[in-house]
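I have a structure here, written as structure tokens, and I will follow up with some questions on it.
Note that one protein chain is taken out, while the other chains of the complex remain in position.
Take a look at chain A:
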Amino acid sequence: MVGVLQKLSVAWRLGRQAVFRPVVQAGWQHVRNSSHFTYYPDTVPESHDETQRLNLFQAINNALDLALATDDSAVIFGEDVGFGGVFRCTIGLQDKFGKDRVFNTPLCEQGIAGFAIGSAVGGATTIAEMQFADYIFPAFDQIVNEAAKYRYRSGNLFNCGKLTIRAPCGAVGHGGLYHSQSPEAYFSHTPGLKVVVPRGPIKAKGLLLSCIRDDNPCIFLEPKVLYRSAVEMVPTSDYTYPLSSADILLEGEDITLLGWGTQVHVLREVAELAREQLNVSCEVIDLVTILPWDQQTVCNSVKKTGRLIVAHEAPVTSGFGAEIAAAVQSECFLHLEAPVERVCGFDTPFPHIFEPFYLPDKWRCLSAVKKMMNY
């Protein structure tokens, strides 16, 4: 009898522990790794002499600084940009260039976009900041219906080519539903826009200056997880990179891995894993510009390797990978050794707690490589 009671009491204690365990342990066992990738820094282009060590937000700050210094008409505005913005991208610019060129707006994304379009149409080089790409949707109408169509509908009498909208995008480890999304595919459906996603500080500086100086409205999506974690030796000079030009980062023979932004770094690690574990030679391409995209570089690569994996963080259905897959099967059908594979976010809202399972991490990509090689 005593034994039974003892057992019951032990069971109760264990049961109680099980009930309270998640709560009690919340403080110290619930630490997640914040990054799902290893950063692969770019090397300095040889044509540039002087460089400085900058992370992504500093490189963007540097580009904005140059844009304001070289163009008297340039203005920057957005939520809290006056004191540097939540990611410090505009830090110091208000002090340097004055409150009439770098200023805060109220919290009104649609207003910011409309205001920026008007200012660009009116002749000022306009750089507007959306605090997060997730907040861009109230401004979606202005961007899609006003910015993108201004030139066409006015018979080229007016345009808002001087417009650049910057927005931090992508997973950050713990951003949850409204601080993690990658909305590039929504804008890729809108002729008249250019959509650019940099992979690191060196590219970001050159690409942002290209966008600011490009004669079309550009959306510049900055992977926010790289702001501090991506550090490179960035040239101090004023330089630009061509838009709509994909970069082949690693040449290979067997399979092409295509991504942009943070995902490029995931794919570079996958290429190493594939070489070591599967003896597969991967070609890694950074698409750089989502719209209009560099179809030629991608198709040339696929014709060489015969296989293509597209990976992005946004959900798979109607993600930009779908467009690439369709174009590649149309252009390279007879060269393909296996159907084009998409390794992407799942078709769910961006999860808060399940982010590690949602992201197209190196293991999911590697498994896709294996599957395609064995097709």
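Going forward, contacts are C-beta pairs under 8 Å (C-beta built on N, C-alpha and C of every residue); 3 or more make two chains touch, one makes a residue touch a chain; residues count from 1.
By definition in this document, contacts and distances are computed from a predicted model.
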Omitted chain (choose from "NADH-ubiquinone oxidoreductase chain 4", "Trafficking protein particle complex subunit 2-like protein", "Elongin-C" or "pyruvate dehydrogenase (acetyl-transferring)") - UniProt protein name:
"pyruvate dehydrogenase (acetyl-transferring)"
Looking at the whole complex, which of A:Tyr135, A:Tyr150 or A:Tyr241 touches the chain that is not displayed?
A:Tyr135
Touching the absent chain in the whole complex: find that residue among A:Ser35, A:Thr51 or A:Asn104.
A:Asn104
Return the single residue from A:Val44, A:Val86 or A:Met373 that touches the missing chain.
A:Val86
In the full complex, chain A touches the hidden chain through residues 22-24, 26-28, 30-32, 79-80, 82-83, 86, 104, 106-108, 110-111, 134-135, 137-138, 173-179, 351-353
